[in-house]
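Complex shown without one protein chain; remaining protein chains in place.
== subunit A ==
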Amino acid sequence: MSTPFYVSPQQAMADRAEYARKGIARGRSLVVLQYADGIVFVGENPSRALHKFSEIYDRIGFAAAGKYNEYENLRIGGVRYADLRGYTYDRDDVTARGLANVYAQTLGTIFSSQAEKPYEVELVVAEVGDSPENDQIYRLPHDGSIVDEHGSVAVGGNAEQISGYLDQRHRDGMTLAEALKLAVQALSRDTNGTEREIPAERLEVAVLDRTRPQQRKFKRIVGGQLSRLLESGAAAGAASADSEAEAEAETDSGSDEE
C-alpha cells in the first residue's frame, strides 16, 4: 500500500487559489461602476446569448468573470434563493447583502472542501438604492471572501490594473454616458499599457437604473441606445464635460425604455 505524500494545508490552499486564479484570468475582465442614477455593468462579451450580467431580483444585479458553467450555476441558485425568499417573506426582504453572504458561504465551502475542485469564478452582486449613498456593491472572489466596494470595481484576470485605473478617474455623480466611457477606456487597456479598440457590438452593457418606473430596475442596454450613449460619452469627453452633452445623454438614456 502506498502512503500519500504529506502536503501542508498552507500549500494545499495556495495551490487551489492559484488554480482558481488562473482559471479566472483566462476570461475577460468586467467592470461595475456607480453613476448618478444607478449602477452600470460593462464587459467585453462576443456572445449575444451567454450573458455575463443578469437580473437577480428587483434591485439586484449579478456580474461574473471566469468559467461560464460555474457562474451560471451560481446565478440560477441566486435567482432561486431570491425568488423563494421574496415568496416566503416579502419582496423587500431580498437584499444584496443576504445574497452576497449566501454566495460567500457557498464559494467558501467549495473552496475549502477537498472533495470538490474550487470554482474558477469571481462575482459581483450589486443593489441599487434610492440614492447613490444607498447603493451596495459586493465583490466575491473565488475563495468565499466578501469585499464591500464603492464607486467602481473590476473583476477578472486583469482586475488589479483596471481597478487602479478606475480608482483614479471615477468620481461620484457621473452621468451614464461618462461612466460608460470610463469603463470602456479601462477595459481597452492591455496589461502592457497599450490601448485597443473594443467595438460596440462586442460590449455587453446593463444597468440598474433607480429612475425606472418599474419595480424591476435591471435593464440591458443594446443596439441604438448603446451606440448613442457611446457617442455622447465621447462627445462629452472631447468637450471636457460639456454640460449640455451630459444633459442630452441623460435624456437619451431616460427616454429609451423598451
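Operating definition for what follows: contacts are C-beta pairs under 8 Å (C-beta built on N, C-alpha and C of every residue); 3 or more make two chains touch, one makes a residue touch a chain; residues count from 1.
Just so it is clear, contacts and distances are computed from a predicted model.
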Protein name as given in UniProt for the chain not displayed, "HypC/HybG/HupF family hydrogenase formation chaperone", "Proteasome subunit beta", "Protocatechuate 3,4-dioxygenase alpha subunit" or "Phosphopantetheine-binding protein": "Proteasome subunit beta"
Which of A:S29, A:S54 or A:Q136 contacts the chain that the document leaves out: A:S54
Chain not shown: contacting residue from A:T88, A:Q168 or A:N192: A:T88
Subunit A residues touching the omitted chain (full complex): 49, 51, 54-56, 73-74, 76-81, 83-88, 101-103, 105-106, 108-110, 216
